[in-house]
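Every protein chain but one is kept in place in this view of the complex.
Take a look at chain A:
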Amino acid sequence: MTSLDSLVSWLRAFAASVEEQKDALTALDSAIGDADHGANMARGMAAVVAALDAQSFDSVGALFKKVGMTLVSTVGGASGPLYGTLFLRFGTSAGEVSELDPQALAKALRAGLEGVVARGRPEAGDKTMFDALSPALDALDAALSSGASLADALTAASRAADAGRDATVPMLARKGRASYLGERSVGHQDPGATSTALLVAAAARTLA
């Protein structure tokens, strides 16, 4: 079972990764976007950490509602509504419980992905965060249904997210500002897929 404390650790670990990779994320965004993904995500996750420091939560639903609203209110750009919606839907799916079994965790992550799809309407191969998150959740589901432990399943998910992130390099962007570049977006790694891979990697380190 994944406890509220583990979920808080996941968020803190993601915040630390984003802070550490802030300049790298911004450098990726300079190549095909507007050079602010690292700064925006770091600002948003710092606000999330401040909220985690300031209060405790009695349910997974309440925790992720707070996280989602904090990101929507502090990140701006497209990443704010996308990551915000991901966590809001995660919280709604998890509900008023204090822990999640692996299936409930996978279901909440899937609900988060569906929220991202509803908000941004990405498709596979558009060169977005979807290209890291979707294969990660497919790998998670496949591993869990074949009887793997949560730790192994999350490791497989993280590996799939990294592969998905790397696969964005040759893609032609069809969403967001990178899409304005047409052919010139080819050859660059998508910043959103990169931060999403950090989120899944943080889950693999903290949730098992």
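The definition used in the following text is that a contact is a pair of C-beta atoms (placed from the backbone, for glycine too) under 8 Å apart; a residue touches a chain by one contact, two chains touch by 3 or more; residues count from 1.
As a convention for this text, contacts and distances are computed from a predicted model.
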The complex's invisible chain, by UniProt name, from "HEAT repeat domain-containing protein", "phosphoenolpyruvate--glycerone phosphotransferase", "Probable glycine dehydrogenase (decarboxylating) subunit 2" or "Iron complex transport system permease protein": "phosphoenolpyruvate--glycerone phosphotransferase"
Residue of A:4, A:75, A:94 or A:160 in touch with the missing chain, whole complex considered: A:75
Contacts of chain A with the absent chain, listed as residue ranges: 26, 30, 32-36, 39-40, 43, 72-82, 119-120, 172, 174-177, 179-182, 184
